[in-house]
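Excluded from the complex is one protein chain; the other protein chains are retained at their positions.
Think of it as A and B in the order they're written, each chain with its own count starting at 1.
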Amino acid sequence: MNFASFLFAQSLNALSQAAVLFFIACGLTLIFGIMRIVNFAHGALFMLGAYVGYSVAVSTGSFWLALIAAPLATGALGAAFERTFLARLYLRQDAGAYLMVTFGLAIILGEAIRLAWGAAPLGVAIPDRLRGIVTVGNQPFPIYRVFLIAAGALAALALWQFLERTRAGLLVRAVAQNAEMVHALGTDVRTVRTAVFAFGCAMAALGGVLSAPLVTAFLGMGSNVIIDAFVIVIIGGMGSFAGSIVGSLLVAFVQVFGAYYFEDLALALMYLLMLAVLIVRPGGMLGKEE
Amino acid sequence: MPLLECRALSRRFGGLVAVDAVDLAVEPGEVRAVIGPNGAGKSTLFNVITGVLPPSDGEIYFAGERITALPVHRVIQKGVARTFQLTHLFPALTARENVRIAAQARYAARWRPLAGGALFAATTAAADAALDLVRLSDVADVKAGLLSHGSQRLLEVAMALAQRPRLLLLDEPTQGLSVEETDQAVGILRGMLGAGGLTVILVEHDMEVVFRLADKITVLHRGRVIADGAPDAVKANAEVQSAYLGGLE
Partner (left out) sequence: MQRVALAAVVLALCVAAPFASPFTLTLLTEALIFGLFAMSLDLMVGYTRLYSFGHAAAYGLGAYATALTLLHFQLPLPLGILAGVALAIIVAVPIAWVCTKSTGVSFAMLTLAFAQLGYAMLYRFKDVTGGSDGVGGIPRPPGPFGLDFFQGKVGYFYLVIFCLAGSYLLCRMLVASPFGAVLAGIRENDAKMRALGYNTRAYKWAVVVVAYGFGALAGALYTAFAGFVAPELFFWLVSGRVLIMVIVGGAGTLIGPIIGGAFFLILEHQLSEVIEFWPLIFGAVFIAFVMLAPEGIWGLVRKFARAKPARSDAEAPRAAT
């Protein structure tokens, strides 16, 4: 395999990884941008999506159903949590409280999943239609990974259009800028916030279901991914949708190529990247200054 | 030599010019009022002078020393104190504790990690004196967040005084105060100024307050200085009158 092919193959890998990361990161950054909440439970919700997806796939035999059911269920859970706990903290004006309540949720979810599904990793089968290898360029590449890239790109496009072109999207962006003003204009800001949180959770869960066939549903996948998600959102800028795309790509490429070239440093590389960005620009690369 | 001098000071926010080539020279002991319609750039001017915002252009000199690029705390340490348009206090601390922390800023020993007995005695005395000056001694032990709006404004003034500044910047000190409270505040300010040694720049909307306190008036309109001089001259200035749409209040 010459260098160009190697580069190409690894880039495709990175793209598929970026797609999964994007699902998690976009939810996290939207939740922060619109609600000023750093959702520590985001990794656990990703994990929940994977496990729920597993159960749905196994009991109904349909992976596609799992793709719909898991995000819906997780989104509903997120909405309930937001209404019950997070909405009540709004008046307190204390960012720390949000950090801690979502951290508590992360712990609870992690343990609940362990109790409900057990400690062993659970495999999810790739649906038949997405099995197999396709040749891209002249490299073999799993069809499923192509599917991931397509799903990620589609989601990014759809979300972008939603935020920029629709009235609801405009409302969401308005709330991010100035919630009081939007409230004064008669919109129920509370509902917007609940919807955004639920959506963020659903996206994370979708990422989980999508990644389950590749990595299996296992305990600890939440902890692994939450750090990645934070790094992405900080690099891309907290609250910046475009930043979550850029950040996902950057982190995925660093992870894939870093793992190859700097095997031992791979883990450290991402933190160094995050540190560098935060030192130079405390608000992240594309985000709002704090 | 002027105590505070601004030369061609400008501050832009993207396309909006909030402060436009402002020249300002305030002599020691002077009371200067800065007035202008809403949005004229008065608070922004204060923010630039104190270093909260960096200027886009121009220079600032304090007692002959260039302070243009300095961070807030360094400017304040040179002998400047400032109050804010929106009351800016420590709501969970008592009135006395608020003023004490303000007084502590002037002492070299303010960072001592142990044994603060002597310092605390000094700052408590300074705090009590300042509270006395603004007639808030009877609420010294009340949490600042629980005080009335008028008392909070006065508390801020007390905190500024406790810093023993050479230059005091008051940003709309009578805002939100009732007629009686305003009267009381002006009386207190007159008393402070009578004691001497203080230079004041005062941003105000209430013209009566301005005429009772100011030696000179600077008028801002859309970030530019359109008039600058003794109160009577400014009052008669046609451009000023039109800026206020039909005469001064």
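Descriptive notes on the structure:
What we mean here is this: a residue touches a chain if its C-beta (ideal position, glycine included) is under 8 Å from a C-beta of that chain, and two chains touch if they have at least 3 such contacts.
Here the structure is a predicted model, which is why all the values come from computation and not from measurement.
Interface note for the absent chain: among B:11, B:32, B:100 or B:153, the touching residue is B:100.
The hidden chain makes contact, of the residues A:76, A:134, A:184 or A:265, with A:265.
Touching residues on subunit A toward the chain that is not drawn are 32, 38, 85, 88-89, 92, 94-97, 99-101, 103-108, 110-112, 115, 223, 227, 230-231, 234, 238, 264-265, 267-268, 271-272, 274-275, 278-279, 282-283, 290. Seen from subunit B, the chain kept out of the figure touches residues 50, 52, 71-74, 76-77, 82, 84, 88-94, 97, 100-102, 104-107, 109-116, 119-120, 141-143, 146, 159, 163.
Just so we're on the same page, only the chains that are shown with their structure count from here on.
Centroids built from CA atoms put subunit B at 48 Å from subunit A.
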